[in-house]
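Every protein chain but one is kept in place in this view of the complex.
Labels run A and B following the written order; every chain starts at residue 1.
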Amino acid sequence: MKFDLAAFRPLRTGLVVVAALTVAGLALRPVESPAWESLRADQPALKLDSIQGALGQGVTVGLLGGFRAIVADFFWLKTNSVWGDNDLPATQTYVHLVTAIDPRPLYFWLNGSRMIAYDMPNWRIQAAGGYDAVPQSVQRKFDEEQSAVAVDYLKSGLGYHPDEPLLYIEIANVYLNRLKDNATAAEYYLKAAQQPDAPHYAARIYAELLRRLGRNREAYDWLKKTYAELPKGGDASFTALPDVVLERIRELEQELGIPESEAYQP
Amino acid sequence: MSSGTSSSSSRVGHTAGAAESGRVPFSFARLRLIAGNTFLEAVRQKLFNFLLLLAVALVASAQFFREFNFGSSELKFIADFGFGALVFFGSTLTIATTAQLFFSEIENRTALTLLAKPIWRSEFIFGKWLGVFAVVGVFCAVTIGLLLGLLFYRENALMNLHPEAFEAGRIVNYADILLVGVLQWLKFGVLTAIVLLIASFSNTNLYTVVTGFFVLVICHLQYLARDAYGNIDNLLVRLPVMLISYVFPNFQLFNLADHAAQGAGVEYDVAARVGLYGLAYIAVMGGLAVYSFRNREI
Partner (left out) sequence: MSLPPDPSPTASAAAAIEIRGLTKDFPVNLRGIKLRAVDNLNLTVPAGQVFGLLGPNGSGKSTTIKVILGLLEATVGECRVFGVPSGKVESRRNVGYLPEAPYFYRYLSGFELVSFYGRVCGVPKARLCDRVREVIDWVGLSGAADRRVGTYSKGMLQRVGLAQALVHDPRLVVLDEPTAGVDPVGSAEMCELIVKLKEQGKTVLITSHLLAQIEDVCDRVAILDRGKLILEGEVGELIGQRERQALIVDPLPEADLAALKVWLAERGHALAAVEQPRARLDQLFLSKVARPGKTEERHQS
């Protein structure tokens, strides 16, 4: 068979283009790699198997293509829509989907867990006939079930944000407000207070919970330790509230009967 | 004959200063001329105005987030949607405008008139590139400018409504958002050069647009090939996957928007590397477009 070399020119051009691009790719890798590693370190891996079923192929490609934030935003708007309709299964599914798509924004974890822990028990009670018709024991059961889901959800958030005090505080609040479990709430407030950049109120609430549990001595020691580390002046003292902490210390000294000579001297 | 006749006795044959002998050097002045013409033609196109309006409308509609009472997180939503509009409409504008402007020259045969002048084909290709880059630059400037304005306006309002969320100062880093906008513009510059490379051997506008979008998707997913080839044992599969990871640039690298939107802060060392990477790819893709276009028979 006879071949015309001129007809192969486009093929030759194509080969030259591919070869040149490969060389460029190799040559630019050292420039690109450090930047890419740095960016990837801040991007949690996509767990596609958990979300692929819920999304179409186009959305999945969008996610892989770097549009996680906006896709998550869209689904958060959708979450808000089904939440407005008191649609429990849909809200629970979308809340989980949003953080599966983009686990980085804390906002999704905190607000998703609030929908699960605080709104859904109400929806279930309403669906079962209302607060008057549903026995207290069943209401308590709904609270416990939804709280368990919310706490699990927040704990999976800790997998992405292990040092995030607000997640510990949110777990603590679920125990405190929904389950009236002061002991576990105190445990999580302690964890929150031990994280870097923890809000100062976490330490104060931990001490307050210890007092409620009758562990005044522990509360007293904790507050003394806390007070020593609090900023005493400037803007930071507006949230640190050292005067309030000192007032609590004095109250505890009275309750514990600590003589004035042994009172805490800041 | 007419006024032609009345003046036709005058000569057009005295030198205009352009007919000296010797080499014709590469000229940035000619490149700028072609770029200027390309820019003018592009901004007169309905597509540019349409996409610009759409992007502006989308960014402006971020006001809609006020309905949800997101608190200070509203700023993240505004930034995400603003960047989304920039990336989506910017990519569409880049691919469609580059292909359209290139093929309007070929199909209307204005390229024939232009390339029959003493100009280099590299001046033509880089002139087209610069013209489209300027058009996309206007688009990016308007979209980012609007986004910055909206964020500033909403942040001030939210600072009054939720002062506790702003104890550590402003949440939005405006310089980072501007930087991300510039890097996206640079990415569109690489995309323009890629579309010109495709157009240089393609026969139709449609083929160029479709292939352009296809390559855009591959460039966004290039990192998957890069992650994968190390784990593939079969050499016959491994080599092509490896080739993909080297042939296509990594467009995810330019995606610093999430960092800026979440206030994570853009590292300037990373931004500088991304900038260098973009400029290098513009040069490589543009050079290859010139190489391929030189072989093209007009």
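The rule we apply is simple: contacts are C-beta pairs under 8 Å (C-beta built on N, C-alpha and C of every residue); 3 or more make two chains touch, one makes a residue touch a chain.
Model, not experiment: these values are computed from the prediction.
**Student:** Touching the left-out chain: which of B:L114, B:V136 or B:L151?
**Tutor:** Of the candidates B:L114, B:V136 or B:L151, B:L114 is in touch with the missing chain.
**Student:** Looking at B:L40, B:A175, B:L239 or B:A272, which residue reaches the missing chain?
**Tutor:** Here the residue in touch with the unshown chain is B:L40.
**Student:** Considering the entire assembly, which residues of subunit B contact the chain that has been omitted?
**Tutor:** Counting over the whole complex, subunit B touches the hidden chain at residues 1-24, 27, 29-30, 33-34, 37, 40-41, 44, 108-110, 112-120, 297-298.
The rule we apply is simple: only the chains that are shown with their structure count from here on.
**Student:** If you average the Cα atoms of subunit A and of subunit B to get two centres, how far apart are those centres in Å?
**Tutor:** Their C-alpha centroids are separated by 37 Å.
**Student:** What part of subunit A is in contact with subunit B in the complex they form?
**Tutor:** Touching subunit B from subunit A are residues 9-10, 13-14, 16-18, 20-22, 24-26, 28-29, 31-32, 34-36, 38-39, 42-43, 61, 64-70, 73, 77, 80, 104-105, 107, 239.
**Student:** For subunit B, which residues count as touching subunit A in their complex?
**Tutor:** Those in contact with subunit A are residues 68, 70, 73, 76-77, 80-81, 83-84, 87, 167, 197, 201, 217, 220-221, 223-224, 243, 245-253, 255-259, 261-262, 264, 267, 269-270, 273-274, 276-277, 280-281, 284, 287-288, 291-292, 295.
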